[in-house]
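Read the structure below first, then the notes.
A single protein chain has been removed from this complex, and every other one stays in its place.
This part shows chain A:
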Amino acid sequence: MTHSGSSLPDLPNSTSTSGPMSEIRSPPPDRVLEIVLENVLHFLTCRRDRNAASLVCRSWYRAEALTRSDLFIGNCYAVSPHRATSRFRRVKSLTVKGKPRFADFDLLPLNWGANFSPWGSALADSYPWLEKLHLKRMSLTDDDLDLIARSFPSFKELVLVCCEGFGIAGIASIAANCRLLRVLDLVESVVEVADEDEEVMDWISCFPEGETHLESLMFECVDCPVNFEALEGLVARSPFLKKLRLNRFVSIPQLYRLMHRAPQLTHIGTGSFCASDDVAVGDQEPDYASAFAACKSLVCLSGFRDILPDYLPAIYPACANLTSLNLSYADVNADQLKPVILQCHKLQTLWVLDSICDEGLQAVAATCKDLRELRVFPVNTREEVEGPVSEVGLEVISQGCRKLQSILFFCQRMTNAAVIAMSKNCPDLVVFRLCIIGRYRPDPETQEPMDDGFGAIVMNCKKLTRLAVSGLLTDQAFRYIGMYGKLVRTLSVAFAGDSDQGLKYVLEGCPNLQKLEIRDSPFGDAALRSGLHHFYNMRFLWMSSCKLTRQACQEIARTLPHLALEVIDSQEDKADDHIEILYMYRSLDRPRNDAPKCVTILQ
């Protein structure tokens, strides 16, 4: 069915394909167009463009399938590994995403699925030339990592985001066996580490001797001590290393040494950013600022996991060039932040804790005129009446940072006025995620629901593709979203809405909706049915603690055969038919067979 991928394929009825001389003869006329097409398609990198090209006709479909080298699987259960590897024969780089996002917040049972193993074996069989693997929210074991390490001699990049199930042994195998490794990024993953009293495997020492190809090494989430001597040696023999993100077991004096070893670093995760335990009182400490001055290409700083704010001034030399600063683990107040932030004129990305208060946000707004992304995380996650950041901070940010594109803001109180102001001041907003921690909170000034604020966002921010809502919201908010949120692709809803009508507005009004996650909202069967026309266009729908019944889900499963409806419930034989969690996604293949007992897949 498919060609081998070379420019001159073997035709079944060809008479002149023996020996090297046949390569020189021009191809048959009906193949010319395909060859041209394949060569042209090589330049097509965007997967949406490729998807479109593949729909033109069969030969374009084939050509596109042969030339796609970057494969993106948005939902690991949407297609089987076999289907993917059968269609795309020359994949060098693969991205697979597994669990839905609400798994991050413990809403999904631990052993729900998203196991990498079936993909691993399929890849090992079909793509021995594989170079890059990027996994998000997948469950993979040490054996899986070992398989990756041993199956792909050209392997260059491993990026694991929000993954789990593996431990140090797996990482060590990657380090030891992937000789051409350039990127090893372990981000926000849960890594099984030894207990405090057990021996910790020294994975850093598993990297081979001699110069490495390492360009990026991120192990912030590997929560166990590392052999610093080995790490220093590794950094010293990695001349291409640009990105280094350390875990909290690396102290600031150790960071100092590493930075002097690798002044070419552009991205640094600073580790603990405090002194190690065995520094005695009165010890002479090195001039940490000199390290930051030495790294003249530094543009991105993160880490600060156990920061001693006294040390923060050490980063001053780097501030003027910083485009990205992540202080979201650093409990610093406004006074500690200001001297730093007032120097960060080029900052585009800032992640902070709300410990900086509205006052700190004021300083950000005053200086960071180029800010594109802001995330403000809460120190205290309990529902309070007041908090350190509020509508005041949001409003000053909107006034100072007009180029803002993405915001994630946790707070205890927010007004419609501030949100409306942001919608007008920041027309470039693509991502607006506001989390008022207290559920069902109205506008504290007017006692109104937060409908108008979010309505203004969808109305005025014409580029908006991602929205997360909170606070007291009626169906009206969803009416606005349905009316104006025409580009919205991802919508997160929690504790909001009055009736089925709310969800209906969204499902009927948002043609680009792909990811919808809803929890604890009064949307029921009628609302779900209103999306039948659209569900095949979506990557997934998540509804937990809503008003759905199993019967309605069953009907939908029968109506739309390529839809997998996973009902996750901990009870059977209940008095009513209501279900706890519905996770629904389109799928070309048979329902998965690796689901735990609490998951029922309706078909």
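A few comments on the model shown:
Heads up, the rule we're going with is that contacts are C-beta pairs under 8 Å (C-beta built on N, C-alpha and C of every residue); 3 or more make two chains touch, one makes a residue touch a chain; residues count from 1.
One rule holds for everything that comes next: contacts and distances are computed from a predicted model.
Not every chain of the complex appears here, and the one that does not is recorded in UniProt as "Auxin-induced protein", selected from "CCR4-NOT transcription complex subunit 11", "Auxin-induced protein", "Iron-sulfur cluster co-chaperone protein HscB, mitochondrial" or "tRNA pseudouridine synthase Pus10". Note on the undisplayed chain: of the listed residues A:Asp70, A:Glu232, A:Asp331 or A:Asp370, the one touching it is A:Asp331.
Only one of A:Glu64, A:Asp185, A:Asp354 or A:Glu373 touches the chain withheld from this view, namely A:Asp354. Screening A:Ser251, A:Ser302, A:Asn321 or A:Ser530 for touch with the missing chain picks out A:Ser251. Interface residues of chain A with the unshown chain, by the touch rule above, are 102, 104-107, 109-111, 139, 162, 164-165, 188, 190, 192, 195-196, 200, 221, 225, 248-249, 251, 274-282, 305-306, 308-310, 328-329, 331, 333, 353-355, 357, 377-388, 410, 435, 437-442, 444-445, 447, 449, 472, 474, 492, 494-495, 498-499, 519-520, 522, 544-548, 570-573, 575-576, 578, 580, 596-598.
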